[in-house]
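For this view, one protein chain was removed and the others were kept in their places.
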Amino acid sequence: MEINNEFTVQAPVSQAWAILTDVERIAPCIPGFQLEEIEGDEYRGTMKLKIGAVVMSYASRLTFVEKDESEHRVVMRGGGREQRGQGTVDATIVSVLEAAGDNETRVNVTATLDVTGRIAGFGRSIMGDVSARLIDQFVQCLETRVMAGSS
Amino acid sequence: MTTSLPIDHELHPAGAQYVGAKINRVEDPRFLRGEGRFVDDMSLPGMLHAAFLRSPVAHANITSIDTSRAAALPGVTAVFTGQDLEAEGIQPIVSRAFLPGMGDNLREPLPTKKVRYVGEAVAVVVADSRYIAEDACELIDVEYERLPAVIDPEGALDPGAALLHEDLPANLIGRKSESHGDPERVFAEADHVFSHRFVHGRVAGVPIECRGVIAEYDRGREGFLIYSSTQIPHLTRSVAAECFGLAESDLQVIAPDVGGGFGIKAHPYIEEVVIPFAARRIGRPVKWIEDRYEHLSSAVHAKELVMDLELAVAADGTFLGMRGRYNANAGAYGCFPQTGMVDAMCAATLLPSLYKVDHVSYEILAVYTNKCMTGTYRGVGWGAGHTAREVLIDDAARALGRDPLELRLQNCIPSEPYRSVVGMNYDGGSYQESMEQARDALDYDALRERQAKLREEGRYIGVGFSPFVEPAGFGSKAAAAVGQKHQVTYDWGSVTLEGDGTVTVRMGFHSHGQGHETTFAQVAADQLGVRMEDVRIKYGDTEGVPYSTGTFASRSGVIGSGLIMRAGGDVRDKLLRLAAHLMEVSPADIELSGGKAFVRGAPDTARTIKEVAQYAYFGPGSRQLEGDMALTSTRSYDPPESYSNGTIAVVVEVDPETGKVTIERTVAIEDCGVMLNPTIVEGQVAGAVAQGIGGALYEEFVYDDDGNFLSGTLLDYLLASSMEVGPIEVHHIETPSPVTDGGIKGMGEAGTLAAPAAVLNAVADALSPFGVTFTSTPITASLIRDAVAAKREGEQ
Amino acid sequence: MKPAPFEYHAPETSVEAASLLREAGGDGKILAGGQSLLPLMNLRLARPSVLVDLRRVQGLDGTLANGGIRIGSMVRHGQVQRSHEIQSRVPMLTEAMRHVGHPAIRNRGTLGGSIAHADPAAEAPLVAVALGAELVALGPDGTRTIQADDFFQGPFMTALADDELLTEILFPEAPASAGWGFREVARAHGDFALVAVAAVVSVEDGRLRDARIAVAGAADRPMRIAAAEQALEGAAWDAGTRSDVEQIVRDALSPAGDSHASAEYRKSVAGVLAARALDDATKATGSTA
Partner (left out) sequence: MRTVSLTVNGNPVEEEVEPRLLLSDFLRHELGLTGTHVGCEQGVCGACTVLVDGETVRSCLTLACQADGTAIQTVEGLAPNGGLNVLQRAFQENHGLQCGFCTPGFLMAATALLERNDDPSEEEIRDELSGNICRCTGYTGIVRSVQAAALQLREGTVTASEGTAG
């Protein structure tokens, strides 16, 4: 499943880049994510996905696969495994930043998701809606909290 | 209807009163009181409960399994993986190759190296309760190394496709081509050639009782007692014995009351090996009851076929030739004993059906993919192939401006026995008459008038016909006729007159809804002149009944009745001699009826059969009779090919804007030769039709491109309810088979085989103003509406 | 397929229930009828560590009519369906109940449970949105009223906090001039809706007024189609308006396709059902528009 999202933040590209490549600063904005430890380039924590009564907890890790500052392109790979149960989530997230004005940056995020386990067998497709909503929350948080606090 | 047949005994001996009558079922009261005994109703002393951990991924190497956290959970007795079974030398289940170039398929009871579909069992937990066993499954840590999933059957043979079985050169299960007549020529010369690619959806029988196994190990005798919800207790015993390296009689397999089968329970399964293994290791009985997710994801699926069909037609509508290519998406393993070839072979060999075509060719192949293995489901590949063919014929009729029923009648074979070009020996039937009877039952002309009138009001009704022949009474010859020569069947049964005058029939044919306790009692009672209530039909326990390949493929009625007629006839002869001896007359003068033996024409001479039996068992005088006087006989029967036939017609109304289909009427004409009990025939037809309607409109197992299984609940895999199915009218024609014992033909699958084509044709007929045709099943509301919309847009 | 273990409480007051939820710290769930929750628990998709059963809580199972009608959250679907009082005041709700599962499900499932579950294809949330219901939530700090439009926030997501429970649903009194329509297409009888549409509209002097149109099954929540409502304001219900509304509804939605129906199907059928529901609604007003 591929999810595409584009948003703008009120900050110049260089500043946006610095924030978006800093896991410790963006972690609080990832809905349900609790950063627990950092080892080298790997960030580990718990990702709790809540869709009404359905709650999935994943032991998760996040690494940067690519950080190309000249192209303002960053690729992250995340993976998680259900803490109870056998399901997994793997995500490759490609973000490309582009100046949209003096103090404005357009961020294009493409996430490729690979979900297994019982949640993946949910016949009615709500994962798209859920993911879109999670990304909305993430962006909103990013805009209000991080960018506001850093400018 | 009486018949004169080349058999050793009559179905209706003098005095017979039961066969052919509508008789209420004798097995019903226990089910109606909730006193049936299904596997999950059993409890053995000290019994533990098992749950399986199943693969969440479609294709992966197992790099490690850590069961320590699970084993440490309070209430857990043991956790076993494939390594544990391998260490004790438990052998894989083998489905054997039977074509050149085909390889055996070996399935480890629990995989040691790889998982090949979502839902495949990886480990088993045994605990004090199922609840705890499921808790523990969540604590097993399995590391998987993901491999690409092979989902599309057409891509499965690409050189770059991931290989499912490393011991095989490719994902090919088997391939076979046949050509009869000169199809190349007739296709080149034909005035019209119609063709389509038809994709039949993946479906299954989905009985309301899931599977289940209880196993107990007898350490002293080194043998197993296994309860299983199966249609085939003897084959299950054979396979389990082989896996354990034990003699057949070291295992006792009991199939108690079984809550529906439909072919799904006609295969041995890995749980029938793993649960006994666990019971042996632990030394206590272990129960596993398949839950609905396990059933939907891991009990055999069926009928997923990609079919390319061509029909060559002359200018006057005569069918000249048919060609087909059948590619079965057979899933990850080969089912025992048919292998994944079963659906494609069945579909292909029935290609000409009841049409006079002299030029037919087909290619059959089946491929391994990362889905649940396929096996048998009522109507098997016959149904899928039938749907593809009958839909193409309707498309052809529309294109030619011909009435679909007239076009079929024009090309239909005669009623007499007929050898089809591919070599099937139809034993005669009512091929044309059944179509005519369906037409009359519907009042066809009036229906067409109503259709035209309603269309003016913007309402769309349609009618679809689906005439069929159904291979039935499946013995070795029928198996060979559908390309399954390797599937030798073997069935025997015994009839015994007990010392109290009651009759015991012992057979391996399990009954899980078919009503054997009634129909076979009818046959046996008529053979021995006893009252039905004095007959007991025993089945299901490998210790108690003779060997049988089991109940599937509409075989029990023909073979079971034949066995009873043969063995019962033997006992009858002895009974007549005994009665004659007792009554001091000639055996030729004795008539048996209503539980009495009497001199023909002199009912007041009657002695009860109980008296005669007691005379045999306990009366010293009977010892004066010479020869073997055991009042029991065991006989086998492997019948010739026989074929039921009939026509199903469906009337629907379709809402083109929402795609909603309402089934207004279903008419089923059934000719299964001599009927044992019309009530049961009607029940079988109606039930099969309902499953056919389900397959046409609602049912499908869906996998996404990664091999995730999307149909794990009955909200996803939708079964038709009383609101969707609607009333089903059954009409009978009775054309006795000239080749089987008693003229009986097997029945029970035709509705599932033939109803989907009737539904698809009816919907397409309703929507003919839009020019909609269908090339897949199921035709969901979404598919129907979207097809109409595509046609409307195309016009704009 | 058995539920994971949980702690079970059956309090006698809603206040007690709310404080139990607060103590559970986000891992608690309310058990009302259980007809949505228990299947998820059996599948272990839901695994609350604390279950707060409302069966003994007083005062949640009544209805009170006063112009509109207040329905306690524990009133069961079957009771809603059979209530003459509800039928006379909120007939759309009565009609919608016919489509909720099957009799045995309706005998247990509750109106409040269904609304709090917020299945985007469910009937009760759709009717709540279409009729502008007010939802009363009770938490440890007291009660608050939430408009239906604000209550549903996403698939199975609501404005209820982790320690709040729904106690009452308040359906406003419908104007005498209003008519209603409810249309649903499901794959099979009693199955969840592929698409459902609820519409209310008044007719004054031959013109449509105050239309409310809501769609279920074609978005992440029951969704009002404001553009269609505006287009109807002051219009006559003729073939042109009908086809405009059908198109507007279709264009307002961007549902996802899944194994049950395509995205295009859901959009298009939402439009079709909206038009049909408005046919019913305008007809029910008894006036010609």
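In order of appearance the chains are A, B and C, and numbering begins at 1 in each one.
Please note the rule applied: a residue touches a chain if its C-beta (ideal position, glycine included) is under 8 Å from a C-beta of that chain, and two chains touch if they have at least 3 such contacts.
Note that the coordinates shown come from a computational prediction; the quantities given were computed from them, not determined experimentally.
The chain not shown here makes contact, within the complete complex, with B, C.
Among B:N24, B:Q83 or B:S249, only B:N24 touches the chain left out of the display. For the chain left out of this panel, the touching residue among B:S593, B:Q691, B:N708 or B:T773 is B:Q691. Only one residue from B:L44, B:L246, B:L715 or B:I733 touches the chain missing from this view: B:L715. Contact residues of subunit C toward the unshown chain are 1-8, 10, 31, 34-35, 38-39, 42-43, 51, 53, 55, 78, 101-105, 107-108, 189-190.
Seen across the whole complex, the unshown chain contacts subunit B at 24-25, 27-38, 40-41, 43, 131, 205-210, 257-262, 291-292, 512-515, 679-680, 682-683, 685-691, 713-715, 719, 721-723, 725, 727-728, 751.
We take it that only the chains that are shown with their structure count from here on.
Interchain contacts join each chain to each other chain, per the touch definition above.
The most central chain, judged by the distance from its Cα centroid to the centroid of all protein Cα atoms shown, is B.
The distance from the centre of subunit A to the centre of subunit B, with each centre set as the mean of the Cα atoms, comes to 50 Å. The centroid of the Cα atoms in subunit A and the matching centroid in subunit C are 32 Å apart. In subunit A, the positions touching at least two other chains are 84-85, 118, 122-123. Across the assembly, subunit C contributes 4, 43-44, 192, 259-260 as residues in contact with two or more other chains. On subunit A, the positions that touch subunit B within their shared complex are 84-88, 114-118, 120-123.
Those residues of subunit B that touch subunit C in the shared complex are 130-131, 134-135, 138, 291-293, 657-660, 698, 700, 702, 710-713, 715-716, 718, 720-721, 723-724, 780-782, 785-786, 789.
Those residues of subunit C lying in contact with subunit B across their complex are 1-5, 39, 43-44, 185, 187-192, 194, 259-262, 264-265, 268-269, 272-273.
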